[in-house]
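Omission of a single protein chain aside, the complex is shown with its protein chains in their original locations.
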Amino acid sequence: MRRSNHRFSGTVGSLLLVAGMVITGQAAAAEDPISAGKKLAFDRKKGNCLACHHIEGGTLMGNIAPPLVAMKHRFPDKAKLREQIWDATKNNPRSIMPPFGKHRILSEKEIDLVTEFIYSL
Amino acid sequence: MMKKTIISVGLALLIAGCSASQPEKPMSLKEQYEAALARTQAAVEKAASMEGEWRDIRWKKSKKRYLPKAIEAAKAGDYEKALKLLSIAEFQAEMGYKQAMAEKNAGPHLYGL
Partner (left out) sequence: MRKIATLLLSAGLVASATTAIASSPKEDLEKFRAYFEQKFPGLQLDDFGNGAYALDADKRMQWEAMEEFPPYDEFVDKGREIWEKPFKNGKSFADCFGKDPSKVRVRYPHWDAKTKQVVTLEGDINKCLKENGEKPFKWKKGPIAWLSAFFGYEARGQKINVVIPDDPDAIKAYEHGKHFFYAKRGQLNMACADCHVKYPGHFIRGNLLSPALGQVTHFPVYRAKWAKKSKDGDGLGTLHRRYGGCNKQVRARPFKAQSKVYRDLEFFHQYMSNGLTINAPGYRE
């Protein structure tokens, strides 16, 4: 009883979470996804992609990783790009790139936005 | 406001659902919290035993300190907030442990040395 009860409340919890995300998602949608994604990508406490990547419009950029340009060409399939951002260790287990989704450094919604931005480069 | 409504609807459903099918009392938020706390604490110790604990779970200088802040929230009676914070702490503890297990054989050979 206890156990099933707990599982049930878990589902309620995730439903609530989804509801919450939809609400914040809507607030963010007021801004266009590409500029919202850019903010997240440049923010040191969020994506901090500039620590390693060169991205047009950035400052104080690192040079550990390939510059992010012509992304539609590199990743014709947007889902593949999202996967790279979600968990870079899937392609390269020793990658220094943080697994943003797998380790919940960014939320799913945030990863969507960052993907939109990177895809636009 | 909106959230509160959903929660109470959810709770109502929960209580209704359980009492309909089961004679026992459902788990109160407090009981859920206590169970989650015990689980999280065990998960954190497990991660720490592998040197795999992450920064923001309970380290005193972290601004986030999900675990101690969950305990504070529960002391103030806010079990919903406590449960939310615990779920983050538990996730991070589990991932820290998994990471440490995955890195068990880490060494210079992985860097071509």
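A and B are the chain letters, set down in written order, and residue numbers restart from 1 in every chain.
One rule holds for everything that comes next: contacts are C-beta pairs under 8 Å (C-beta built on N, C-alpha and C of every residue); 3 or more make two chains touch, one makes a residue touch a chain.
This is a predicted model, so every value here is computed, not measured.
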(request) Kindly name the visible chains that come into contact with the excluded chain. (result) A, B
(request) Decide which residue listed in B:Tyr33, B:Trp54 or B:Tyr79 touches the omitted chain of the complex. (result) B:Trp54
(request) Please give every residue of chain A in contact with the chain that is not shown. (result) 50-52, 60-64, 89, 94, 96, 98-99, 103, 105
(request) With the missing chain put back, which residues of chain B would touch it? List them for me. (result) 48, 51-59, 61-62, 92, 95-96, 99-100, 103-113
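As a convention for this text, only the chains that are shown with their structure count from here on.
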(request) Quick one: report the Å distance separating chain A from chain B, using the average Cα coordinate of each chain. (result) 22
(message) Under the stated contact criterion, what part of chain A meets chain B in this complex?
(response) 1-2, 5-6, 8-9, 12-13, 15-16, 19-20, 23, 94, 102-104
(message) Using the touch definition from the top, list the residues of chain B that touch chain A in their complex.
(response) 2-3, 6-7, 10-11, 13-14, 17-18, 22, 24, 26-27, 32, 35, 83, 87-88, 91-92, 95, 110-111
